[in-house]
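Complex shown without one protein chain; remaining protein chains in place.
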Amino acid sequence: MAHNVRPSGYSKFAKKQTYTRRMSTRKSRAQMLLSERGGGMASLLLVILVLPLFLANDYHYDVAVNIGINAIVVVGLNLLIGYAGQISLGHAGFFGLGAYTSAVLTAHYGLHGLLALPIGALGVGVLAYAIARPVLRLSGHYLAMATLGVGLIINIIISREAWLTGGPDGMYVPLLEVFGTEVYGGPMWYWIVAATLLLAVWLSLNLIDSPVGRALRGLHGSEVAAQVAGVDTTRYKVMVFVISAVMAAVAGSLAAHFSEFVTPAKADFSHSILFVTMVVLGGMASTFGAVVGAAVLTLLPQFLADFADYEHVILGLIMMTVMIFMPKGLVPTLAALARRGARRTAR
Amino acid sequence: MPPAFVEFLQFLLSGITSGAIYALVGLGFALIYNASHVINFAQGEFVMLGGMLTWALTSAGLDLPLAIGGAVAITVLVGMALEKLAIEPARDANVVTLIIITIGAGIFLRGVVSVTLGKDFHPLPSFSGDDPISILGATIMPQSLWVLGVSALVVIALQGFFSYTLLGKSILATSHNRMAAKLMGINVGFVLVLSFGLSALLGAMAGILIAPITATNFEVGIILGLKGFAAAILGGLGNGLGAIVGGLTLGIIESLGAGYVSSDYKDAIAFVVILAVLFFMPSGLFGRRGTERV
Amino acid sequence: MSLLRVENLGIQFGGVRAIQSLDFVINPGTIHSIIGPNGAGKTTLFNIITGIYAPTAGDIYLDNVPITGRRPHELARMGMSRTFQNLQIMKTMTAIENVMVGRHLHLNRNLLSCLLRLPSVTRGDRQARKRCVELMESVGLGAYIDAEAGSMPYGALKRLEIARALAAEPKLLLLDEPAAGLNAAETKEIDEVIVKVARSGVTVVLVEHDMKLVMGISDHILVLDYGRKLAEGTPDEVRANPAVVAAYLGNVGNVGTVGTMGTVS
Partner (left out) sequence: MTTPLKTGLMLAGLAIAALGLTVSAPGAARAEDDPIRVGSFLAVTGPASFLGDPELKTLEMYIERINQAGGLNGRMLDLVHYDTAGDANKARTFVKRLLEDDEVDVILGGSTTGTTMAVIPLVERAEVPFISFAGGVSIIDPVKPWVFKTPHTDRMACEKIFEDMRGRGIVRVALISGTGGFGKSMRGECMTVAPRFDIEVVADETYGPGDTDMVAQLTKIKNAEGVEAVVNAGFGQGPAIVTKNFAQLGFEVPLYQSHGVASKKYIELAGDAAEGVRLPAAALLVAEKLPAGDPQRPIVVGYKTSYEAVYGDGSVSTFGGHALDGLMLYKTAVEAAGSAEPAAVRDALESIRGFMGTAGEVTMSADDHLGLGLSAFRMLEIRDGDWTLVD
């Protein structure tokens, strides 16, 4: 590849550097990008296709479906927290709103589930848009508090308006009907949730590797520099907040129909914290990290259930240990290790 | 006194009772944030430890003052260990990661206490009896006065500590610029451990003071931690006085909300007010309005 | 006709008047330097011009359009771009991604297109990448195309800021101390970059302490002191101005020594 004309003064400067990547990296970088998307998607697809072979009964499917539902939320939340650097401790509120919109519209008003889902998503989108502007003017811990407050208010409303929502004891949700058949049982839900998750991951990967995605990551790195480059940072923050809220709402709707029952716990503070922990544990700014984080933290309580009273002791220890020794999260840390290993073997 | 006024006064006193508790917990958040810019979501667990350990030590036969001393000492050690073992090694991690670590620490502490001390609620005896004190027709419990009094003393003591002692000044210096503090010969590691210890001390004291009012169990720190965090944010992070004002404001809004609007929605009302305040004052009531240097 | 016109500009922080009653004009196609001692208000002036701070008095016009109080991204759309004295690098991104953020306004930013990764997006990104590689090479960053920005040396990051600002293809480029912290050789290289940029038709406004650099490349110099205009003119005129000499050196010394002020960061 021909070098572009360089001012004479610079060759010396460049030579001084020991950095090994040169012009040839352009092509391999393109390949790598392709494989990060393609390779990641391929392995996710592979896992989804192979996993049912290991799922012996409805309980296993239940865990797998819960992983998928959580992963959809976390992939969206990762766009907000991991890429755009804006924390939210209130996303369970949007998840719960999605769930309850589906629940109420189908149970009380006889609406079709497939109609209630987009209505919930749209409603949550509009709400998120309305609150995003004032809330996202805040930053850091103040933003954490504000989003936490939004989530709590949603949770309180859901749990108080018992005439509509059944109150703290929850309400039943009719089964979802698709093309005249009722969706019931692990396998059917597995494929529905898997397809939705794949779509979510694909959209997320697309977004990140686009001008909009770079603007989001850019405003995370330096808000003022992004503004100066022409990025309307407020607009982009609002946009990603809405996207992540809508993804949470869709997952919530699916969760409501899947579990046939909703309680305000779906929208509560600890559920929000769980989602954020999934993002961070899996690896911030890593779409596949989000999926892995959701999987690990959904599976972990199932393993730890056998430890009975010691469950929380061990869960707390695991959370602390992973975050102390892998502050970047599971996937980025393991990926870096693998890369280092590959480089060593290449030598 | 007109009945409407007595009613209002009673709401106010009720709000101050809750508010003083939130304030004391919020102060712990502010203190750690001041030194380390970490929000310690295990702060509520310090409160829980103070109460639970005092109960455990008294039921093991210790006198109340001794038990209080022991509980505070153990909680302080736990706080310092938390800094040394969990926060220090993750020094360079970003804010969210640190939050998750402290949340993990909270879960861990709750787990340990539930396994060792059980899951039951336990009361502590009130320090000065249970005879309500009447003020212009409204009443307040003596224990609430203890909470208020200690909060006030703590604020004054902290003010003095930060203004007049070398140690206090080193904490402030570390907060403003860690590198510069290090260069000036301040043992930054020690200062951070100390700030966690101090914050655990405040938490433990809060836990002991409020146990006679609300009773204590292994999960009592969850909601108190949340309210304390809200108090610290409302007042403006890193500002001791702010945390106190924030806590009292929160308590009073809740109680006026319950009294005049709807007890069902009093928590929601409180959070709406917090959101409204943050909308106009993005750094809380007393927070420094920082301008980014570019 | 002027490209940028500043009239009676002032800003107050609390009781401190950081800038007061400042007027000046910047003509297109020139290199315009703003100098002055530390705290004279140079960076503050940049922050006002680029919309980061809102002035408390006065007006600013870009191409005779009033832009006072407009936000940075709106000004970027009008052809303004800048670098920062305290580096504002997006450290979690690669060098070229930083530059591509600079190209934001020239790309397909439609949310739906990006989510669906429509061909128009990929095509645009491919072209942008090519353009940004060229740009990086032209400022001497050819060796860092895919480097993690967080791991690059200081001198390279200074160029990265310039490359990112240039990627927007601005008509007005504001550089805040591009040579600060660089050694003599590196300063000379930056110097050449600036001249080259100016020759390509971009109007450059420069805040700089390195007098040698300033005197060497500027067409016009504005001297600030305590937020006020102290002097203005060509390098020779400024060098000969007794007020400037006094401000810099007290009453002693001569103009020649202005150049030895060196790099004060």
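Letters A, B and C mark the chains in the order given here, with residues in each chain numbered from 1 onward.
Basically, contacts are C-beta pairs under 8 Å (C-beta built on N, C-alpha and C of every residue); 3 or more make two chains touch, one makes a residue touch a chain.
From a predicted model like this one, the values you see are computed outputs, not experimental measurements.
Put simply, the hidden chain is in touch with A, B once you look at the whole complex.
Annotation for chain A: contacts to the undisplayed chain at residues 31-32, 35-36, 38-40, 42-44, 46-47, 50-51, 54-60, 62-64, 66, 159-160, 162, 167-170, 172, 255, 259-263, 265-266, 288, 292, 295-296, 299, 301-303, 305, 308-309, 311-312, 330-331, 334-335, 338-339, 342.
For chain B, the residues touching the chain absent from view are 3, 7, 10-11, 13-15, 17-18, 21, 114, 118-123, 130, 132, 139, 141, 210, 213-215, 217, 219-220, 222-224, 251, 254-256, 258-259, 263-264, 266-267.
FYI, only the chains that are shown with their structure count from here on.
Interface comparison, A-B against A-C: more C-beta pairs in contact at A-C. One simple way to say how far apart two chains are is to compare their mean CA positions; for chain B and chain C this gives 47 Å. Between chain A and chain B, the centres computed from C-alpha atoms are 32 Å apart. Multi-chain contact residues of chain C (touching two or more other chains) are listed as 52, 84, 88. In chain A, the residues that touch at least two other chains are 224.
Chain contact summary for the complex, chain A toward chain B: residues 81, 87, 134-135, 137-142, 144-146, 148-150, 152-153, 156-157, 160, 224, 269, 273, 276-277, 279-281, 284, 309-320, 323-325, 327. Chain B meets chain A in the complex at residues 33, 39, 86, 89-90, 92-97, 99-101, 103-112, 114-115, 226, 229-230, 233, 237, 264-265, 267-268, 271-272, 274-275, 278-279, 282-284, 292, 294. Chain C contributes residues 50-52, 71-73, 76-77, 81-82, 84, 88-93, 97-98, 100-105, 107-109, 111, 113-117, 121, 124-125, 133-134, 137-138, 140, 142-147, 149, 153, 155-156, 164-165, 167-168, 185-186, 188-189, 192-193, 196 to its touches with chain A in the complex.
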